[in-house]
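Please read the structure below before turning to the comments.
Missing here: one protein chain of the complex. Every other protein chain is in place.
Moving on, here comes chain A:
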Amino acid sequence: MVVREDDADLFNGLHETGLNIDKQALAAPVKKAVDKFKLVPEFLKVRGLVKQHLDSFNFFVRTGIKKIVQANNLITHSRDQNIYLRYKDVRIGQPSMMGDSVSDLLNPQKCRLSDITYAAPIYVNIEYSNGGNEGIQRKRDVIIGRLPIMLKSCCCVLYGRDEEELARYGECPLDPGGYFVVKGTEKVILMQEQLSKNRIIIDTDQKGCVQASVTSSSEARKSKTVIRIEKEKIYLHLNGFASKVPIMIVLKAMGMESDQEVVQMIGRDPRYSELLLPSIEDSVKEGVHTQSQALEFLERKVQKSQFYTPVVKEGRALKILQETFLANVPVHENNLRPKCIYVAVMLRRMIEAILNKDTLDDKDYVGNKRVELSGQLLALLFEDLFKTMNEMAHQKIEVLLSKTARTSRFDISQHIKNDCITNGLERALSTGNWDIKRFRMNRKGMSQVLGRLSYIGTVGHMTRIAPQFEKSRKVSGPRALQPSQWGMLCPCDTPEGEACGLVKNLALMAHVTTDEDERPLIALCYALGVEDLELLSAEELHMPDSYLVIFNGLILGKHRMPQTFANLMRKLRRAGKIGEFVSIFVNEKQRCVYLASDGSRVCRPLVIADKGVSRIKEHHMKELRDGVRNFQSFLKEGLIEYLDVNEENNALIALYEEDAREETTHIEIEPFTILGVIAGLIPYPHHNQSPRNTYQCAMGKQAMGNIAFNQLSRFDSLIYLLVYPQRPLLTTRTIELVSYDKLGAGQNASVAVMSYSGYDIEDAIVMNKSSLDRGFGRCIVMKKLVAINQKYANGTSDRIIRPQRDGHDAEQTQILDDDGLASPGEIIRPRDIYINKQSPIDTKSGGNAGNTVKLKDSQYKSSKQTYKGTEGDTTVVDRVALCTDKNSNLCIKYMIRSTRRPEVGDKFSSRHGQKGVCGTIVQQEDFPFSERGVCPDLIMNPHGFPSRMTVGKMIELLGSKAGVSCGRFHYGSAFGEPSGHADKVETISETLVKHGFSYNGKDFLYSGITGEPLQAYIFMGPIYYQKLKHMVLDKMHARGNGPRVMMTRQPTEGRSKNGGLRVGEMERDCLIAYGASMLIHERLMLSSDPFEVQVCRKCGLMGYYSEKLKAGICSMCKNGENISTMKMPYACKLLFQELQSMNIVPRLKLTDA
């Protein structure tokens, strides 16, 4: 059907262009490559960079929340059914804040600035009856809580706004959204990687036993079922049963009394029955033959509940089998046969796995994984909180109605309170702890503070996927690069160290699906010839001519023509009759057709090809360029489709159209989309050694630049900005797509690759002082200072007073304005006062919070706050903002800024994982210069190249050099040479030659010191350099004398506390080995915590020095006769005293040295 439509289109197109077309040429398969690149920006236009988050949240808000409320829509009194409350409908309002009876509309920037939560009320319509004769009452728009709103989701005020409107809201137009603002901080709920739910996974346990496990998750229940072969016998492990139970007995309990039927169901292959025999014998040994015997047997195994004794003693085993066991298989009218078949299929696959080891499932295979998104996680949380709220309401009603004498009229609608949901959601989001007892879920670190170090770091944070395992596990499997990651997860972008390979990032075009309604799809399957499971006998289940049809892990039945069925379904999908994200996958090995419409699958778009000929023709792309077409129309007309990882196995995907063969079913849109957003910034990544790209992915997030268009009106606790950021001369398509060229984080430095001065060893770079003078690498560091004008419980409050201009602290108060606050533009030095605040001495007694108390001046003590900064940095007060925090205290926020020029030790990096510190700064006249008078901005040592093998960096240099000489930005997209998204080295060289440079990028340089030419041609040209956030000024530290820890009297630890530098164990060992005993003595005692003690020679205990008698006294012997004075570390004395307090007496025995 689709094809025909397509033909018609083509035909019409021909009519328009004229009729004199060679018919044969038309009939021949067109092999010309069509530049499909334009599809990528089009795709990103409809999708945005964080569509997965937005889609998931939108789904929750539009459907998920309704389902949850629907499923728990009734609160009734336990005795009187007439007293009830029923939720009719639920909807999310506009983001707003509840003031005193008025609600203010919120926008995200307002929330960020004033530390409030960007949340919208959840409205419900209720219907209730108070049991009296008032009848049924209805209320509309009752608020049951406030839901934090994801930015740019359908509930957000920013939804669908254009650039100008966004700017009016104070929002950056390039901000991707997809995060929450909770108490003023931006929080992202990371995507969570999980093993797929409701699917049979065959693998081995630690002992090597084959097991089949299903993690069931239905709307009502969640459970995990494991069937394992131990010592040739097959057992079921289930939470409801105290110990393992033989699977044959379970089958018997579910009504499969005939062993023959079981064997038939699993398969009549004699090898299968052989493996089943021990289990069958086992059940006979146990004397279990009938269903009732089996149930009796199971009843004994049922786990005794710790909390309550169930009312019904009987039938608990059956209930477990119905509800907990394989909870994803629905049970209608106590019909357990579908579960029996499910077990049979599990057993069959296990036995297959025993006979043939490669049929084991790979847990690391991306197709077996699901990516759980914020919508689902919020839904879980909401469900729990909603149920809790209803339970609370229920209890309240019970208690109230049990009282005989009631003061006020009973109104059930008054008892749904909204703080439970509001606080629960807010707490979870701000702490990141998803602690849901109801679903036995206890996960930490689900939400993180959105990294705002650089724009690209922000976007990268939104595509990050949190791992399913803990990072400490020392396994290589899950960390390894999976071939099935292709196009779904970025192969480069993963952190180094413990989380390496576990934390992943989505690729550029990857999409995460949301749930889709199952019922019409199931009906459709039956309509397309799936034979219903109910009608099949055990023997028919695994007939050689039929395939099982499994829909979202549920066995629907079997089909005799699986390929035709799959093709039909796919055709329907391409025609848009069923959802575009439904996946159809024929598994030849398992003889199954898997259909999936569930959420959290990763998928990506591909161009459909018929017999190796792309369905996208040049005229389609022309229409796209002309704007008559968009990505959606490509999807709708069946030119493009989404494939998930499983369905990719049924496809033969050609990388380029030229490579397509007869069997090819799909063609990649663009090869560079296998990389993610951050790896997409690297020019020519395919020429680099792969770890270099990974290093750059980690460093790109630390690069300074512009973080957002609204960066100067933000109050983040720390902002790093570059004064003159540039867009890279050598760009990639990804850079343009993610607008890195608008919010760049680096500068194009003219680099000479040569050895110079010796201060460039170990990756250090030599910088040109004049370049630094002119603004290269200059950055702004902004920090936030906060002061709160506290109100106290006794009605008193802090006050901010006008500074005394003349007095002992006049020096420190000079930056203060007359209002007692530091004024913007003032230079703030260490120990300067930035708020001249006073607190009442008595904040506890008298008065109450309601009425303010006037205090006399003497009743205040000074609590001014002083700036503690480092010397050597000029800091300026940038902005001052006043706002009310949630306790309605006045909150004063300062942004202080310091502009820094690069200095020796600051860290820089190119985009190829080549980081280095500034080794020295050299005058321009000492720098080498070229024939054209060009003097490099920095010099990099050539030893950085051979071992790193970052050829991409060299090509970047060439490309940028050609770019500046011809005035065109050059491209270096990954794998872009064949499709023209990366300039070839040959063409770059030609451009260079045309502009009078050597083809190899090497210039003839003169030494700036001697004036003579250098004895080598120097590889010189612009490279995009990033300044990383690590700067010496923030790290350098030394101490002579300084603060000490109170308890041990040893120097404090850490730079922030002006601490000492520790001589650790290893350093001590060195000194011991060397024999520098006096040095050890000095370092470990004299410079640390020397202490003089009085030791009694007689009892060996420590005494004290009496100032009155001017002599040491032993408090044990009560005299001062045998006292010696000695020095020991204070920590040692402390240890002795602590031991004494534990009834251990350490005695010192002194001898003459």
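Throughout what follows, contacts are C-beta pairs under 8 Å (C-beta built on N, C-alpha and C of every residue); 3 or more make two chains touch, one makes a residue touch a chain; residues count from 1.
The criterion applied here is as follows: contacts and distances are computed from a predicted model.
Taking the options "Ribonuclease", "Ubiquitin-like modifier 1", "Tetratricopeptide repeat protein SKI3" or "DNA-directed RNA polymerases I and III subunit RPAC1" in turn, only "DNA-directed RNA polymerases I and III subunit RPAC1" matches the UniProt protein name of the chain that is not displayed. Note on the undisplayed chain: of the listed residues A:611, A:968, A:994 or A:1098, the one touching it is A:994.
Checked against the full complex, the one of A:931, A:1067 or A:1092 touching the unshown chain is A:931. In the complete complex, the residue from A:1014, A:1033, A:1116 or A:1148 that touches the missing chain is A:1014. Between the chain not shown and the residues A:268, A:774 or A:802, the one that touches is A:774. From the options A:302, A:331, A:652 or A:723, the residue with contact to the chain not on display is A:723.
By the touch criterion stated above, the residues of chain A touching the omitted chain are 712, 723, 769-770, 773-775, 778, 780, 825, 874, 876, 878, 897, 899, 923-925, 929, 931-933, 935, 992-999, 1003-1004, 1006, 1008-1017.
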